[in-house]
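The complex is shown incomplete by one protein chain, all other protein chains being positioned as in the whole.
Chain naming follows the written order as A, B and C, and within any one chain the residues start at number 1.
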Amino acid sequence: MSISNLLENWSQFRHTHPVEDKPHDPYKWAMSIDLDACSGCNACSVACYAENNLPVVGKEKYANGQVMHWIRIEHYWDEDVGEEGGREFPDQGAQFLPMMCQQCEAAPCETVCPVGATNHTPDGLNSQIYNRCIGSRYCSANCPYKVRYFNWYDYPSTENIWPAEMTQQLNPDVTVRGKGVMEKCTFCVQRLAAAKVTAKSEGRIVQDGEVQTACQQACPTSAISFGNLVDPESRVHKQWRAQQVELDKDKQAKDEKEGGTELRGYRILEDMRPYPSVMYLERVRESAI
Amino acid sequence: MKDIREDIAWAKINQDVLKSLENPRKLYWVILFIALAMLGVAVGCEVYQYEVGMGVANMDNPHMWGLYIATFIFWIGMSHSGTLLSAILHLMHADWRKPIYRFAEAMTTFSLLTAGLFVAVHLGRVWQIYYALPYPNERGTWPNFQSPLLWDAMAIFTYLSSSIIFLYVGMIPDLAICRDRIHEGWRKKLYTLLSLGWEGTDRQWRNFRVTYLTVACFLIPLAVSVHSIVASDFGMSQQPGWHITSFPPYFVAGALYSGCAAIITLFIILRYVFRFEEYMTLPILKKIVRLTFAIAMVWTYLNAVEFASVWYSHDQASKDVLIQKASGTYAPFWWAMIFCGSIVPLVLAFKRFQTNIPVLFAVSLLLNLGMWLERWMIVAPTFSHGIYPWTWDHDQWPSFVQWGMVFGSFGWFTLLFMVFCKVFPSVSMYEVKEMVYHRSQQSKKQEETGKFAAAGKGAH
Amino acid sequence: MHRFLRISVLLTGLFAAVSVYAAESLQTTQMTEDSLGPLVEQPIEFPHNRHAGDAGKGGMEINCMYCHTYARRSAVAGIPPLQKCIGCHQGIESVREAPRIKKLFEYWDAKKAVPWKKVHDLPDFVRFNHERHIKRFVEQQNRPFQEVCGYCHGDVKEMTVARRSKALSMGWCASCHQKDHAVVAEGGTQIGSQAYWYTFYKPEATDGSTDVLKAKGPNDCWQCHK
Partner (left out) sequence: MMDSGFDRRDFLKVMGWSGAAVALSGCGNTSIEDGKETVVSYVEAADFVIPGIGVYYNSSCAQCDAGCSINGKVREGRVLKLEGNPASGINNGKMCGLGQAGVQHHYNPDRVREPLLRNGNQGEAISWEKAYALIAEKLDGVSGEEIAFLSGGVSGHLKVLLGNYLSSFGCKNHFVYEALSPGVVRAANKKAYGVEMPRYNINKAKVVLSFGADFLGAWVSPVHFSQQYAQFRNGADGQRGVLIQVEPKMTLTGANADRWVPIRPGTEGILALGIINALGTATGDIAAAVKNYDKVRVSKETGVPPGQIDKIAAILKLRSPSLVLAGGAAEGYAHGSQNAAAINLLNHVLGNVGKTIVAPVTVPFPQMAPAKGNTAALKSLNDGLAAGNFKVLFNYAANPVYTAPGAMKFKDNMAKAEFKVAFTHYLDETALQADLVLPLDSALEDWGTQVPEYMTEGAQINILQPLMENLHPNTRGMGEILLALIKQRRPEEYKNYEDYYAYLRAALVQNKNAFGGHSMDDDTFWNETLTKGIIKLAGTTTALNGGTNVSSLKLPTPAEQDEQFPLQLIPSVNISLRDGRNSNQPWLQESPDPLTTIVWDSWMEIHPKKAAELGIVEGDIVEVTSRVGSIKTQAYLFPGIHPDAISIPIGQGHEAMGRYAKGYGVNPFKIIDTVFDRETGELAMHETRVKVSKTGQRVIIVKDESAAGAKQVREKIAGRVSTDNVDLSKEV
């Protein structure tokens, strides 16, 4: 807390995204989600409720759009299904998409928070500090994905959300949020922290597969991969490289190529330049049938 | 017609204005009580919201902001006209402002106070509001200076304090008059305290003029910047319908617009209630009306600029929001805004309506409604129809808590204003005197030059 | 007019200077200042001074880690299980009849855990990790336990029941995290390669002459708040 410290730390907090000259080292947590494997079963979402003390808001509040799922499964129909002159049936199925905080490298939410309750960590995560939050909700207003969830009510004290018995299930490593604060997917930061502590005490960095997010761990089709993008041995690193998706680009070189690409990795709303840390792999559909 | 009669006696001015400080009529109490009741509604809503959580306001994901922010902009906008009248016109030596600037400046201060409350009401954890203040603390943390919201807080706070200073400084000679004319009670003490030993010496007048001018100069950039910063709350985000470079001038124009409309409303009310016909004359009203008309046209133009720049851009999301505004669930409100903001002011173009008090009263109320709707139509449709289609939600309406708070804010404003009018002179006595003096001097001069000219003619 | 301007400029300048001074100076005061917490009444008035105190003052110089054994293995320091107290005390006949020991055995006979009160109770959204601090300062820097523990817990060996004596505020924590600490000191254990430090700041050999690697503590919010 000093002026000089402020000026010094300013750049450290603000410019750890790779667009600037400060690459992440040794960790940059990232994810890749294979939509072809995702079956839309919701296991990830329930696992997230279990891991991160998410409140079940009930029908009335759900109706008001006040649900708190950090990871939601979206499903899309083709544009012409059910339209005038379009296909009568969705005969190529639905398209499922797990959507959670994309941990953007240049996160629109971070710059606008008046109190700096959401920051970029050196691991490339978009942190949300509950106790610092004053609830201006500017971050959510500015989030293109709308994956930030606000505590509209004081869920711990709301009837039937956590009856006495159910409080025993709450994960002690995750703060239970009171009313008036913003929250969102943390990439299970409590698990990352625990893994880093273990690794640090052994004098190494966290190895691939050593830490899993709750959604990844549950996913029955293993559609979600998570790991350290800096580590060349990690599955996520290999996947991103194979798909030629680069973290610090708002347009990938492969997309510029004539005749398109045979690679299916993409990031959502990439051209808005948030530099999201989640890569999706397009769903594949058989052309022979 | 003249802005003011040149032959009003100074003593009559004092008498007329001080009359407004006398014991109020019954109607005053009735209005005061209604205002209090309205405020009570808002307080009730806030207590409820504070206890239960922001959810009772019916906000949700994606409707993160609601009427609070819309009404906040409305009140901030309202404040601008006071500065326009008192500071900008002061510097431009438009002396017709003199009888009416005092209440306009009071309006500025009170609407800022109201707007500030909306910031607090909007916060999810208002009890932690001090986290947003940059002061040395035991946590060793600073607020985020990159956030437009923080600039906002700073700009409003600065503007509010400057406005209060400006209002107060401009009132000192009048307070001295009050002190001298009122002989007992708490008011005497109050005026004695506040008039700072004003004697009306030459030195005091000289210092007074310098101070007044300095604060006025200081206030103008503030007024412009405050609403530009409020505009940057929106313009600096990436949301469709907000991410528009013309937002700052658009907001400032809108602010002046709504402020002028509010001045017309209050002008008419004060003129009637305090019988200020001698000072708040129809020619002055006419000038304000014309000014309002001009600003209305500027606002309409900037609106058109905004639509055009969205329409001809490649930003499909912004276009969709615009289409949604015009044809979706918000369409009635949006078209009402266009009607109130751009069509209704056309009435003001006709000379015969420029001094027609009932028409003007109705028009000014409609303009204010239009400007409030404008703010709502900036905030809400963007949330309901954002970048990410999965979260579109066109059917989430503000709950009674939000409406109650908006409703109550008018009560709060009225309350402050009514109290102000009974405690402080709402027409600037010394400046009216100046005006009368200058005008009489001028007409004397004109008569003389007229005589001279006539004489000269005769000489030929 | 000039005088007026002069005064306002002067006032503004003065305000700015005071603010800067206040902001800058706070850091040093937080570092040294002791902030004594209230006396906490415990079910048994445990004499830390008898157990951990210097031999010269009648203490037994028991290592902190002997009882608070979880601290080096877990984020939580915990309280030793009752078993541990009894383990020693059933062999110590001399104080067997002392009222505190009698009370201790009452709990043991009832197989009831002693309801010790938390003394250093951080807010629930703060997650302090004992293990990391002990690894860092005891194992790597080879400092004595009592010094390392005492940094936050005060001079416990002089107390009976523990009493908070440091501010434990966020600024107080941060002020230490902002300091350069040697990565390894003489006699300390080198753990792993240097990659280990890169998490937050790469250690820098501060001045060429000493060649000692130094690093700051982490300063990212999620380190402690999650």
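The rule is simple: a residue touches a chain if its C-beta (ideal position, glycine included) is under 8 Å from a C-beta of that chain, and two chains touch if they have at least 3 such contacts.
Since this is a predicted model, take the numbers as computed values, not measurements.
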item	value
Left-out chain, listing which of the shown chains it touches	A, B, C
Hidden-chain contact residue, picked from the options C:Ala17, C:Met60 or C:Leu122	C:Leu122
Contact with the hidden chain (one of A:Trp29, A:Trp70, A:Tyr149 or A:Trp162)	A:Trp162
Omitted-chain contact residue, chosen from B:Ala317, B:Leu360 or B:Val401	B:Ala317
Among A:Val57, A:Val147 or A:Val278, the residue in touch with the chain that has been omitted	A:Val57
Residues belonging to chain A that touch the chain removed from view	35-37, 39-43, 45-47, 49-51, 53, 56-59, 62-63, 67, 69, 72-77, 79, 81-82, 88-97, 130-131, 156, 160, 162-172, 175-178, 181, 214, 217-223, 235, 238-239, 242-243, 260, 262-264, 266, 268-269, 271, 280-289
Residue numbers in chain B that touch the chain omitted from display	316-317, 320, 384, 388-395
Those residues of chain C which, in the complete complex, touch the missing chain	37-38, 40-41, 70, 73-76, 78-83, 107-108, 111-125, 163-164, 168-169
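Rule of thumb we're sticking to: only the chains that are shown with their structure count from here on.
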item	value
Which of A-C and A-B has more C-beta contact pairs	A-B
Centre-to-centre distance between chain C and chain B (centres being mean Cα positions), rounded to whole Å	55
Contacts with 2+ other chains: residues of chain C	23, 26-27, 171, 174
Per-residue overlap in chain B, given as positions that touch at least 2 other chains	136-137, 139-141
Residues of chain C defined as touching chain A within the complex	20, 23-24, 26-27, 75, 123-127, 129, 131-132, 135, 171, 174, 178, 190-193, 195-196, 198-200, 202, 218-223, 225-226
Interface residues, chain C side, partner chain B - complex	1, 4-5, 19, 22-23, 26-27, 30, 167, 169-172, 174-175
Interfacial residue positions of chain B with respect to chain C in the complex	136-141, 207, 210-211, 214
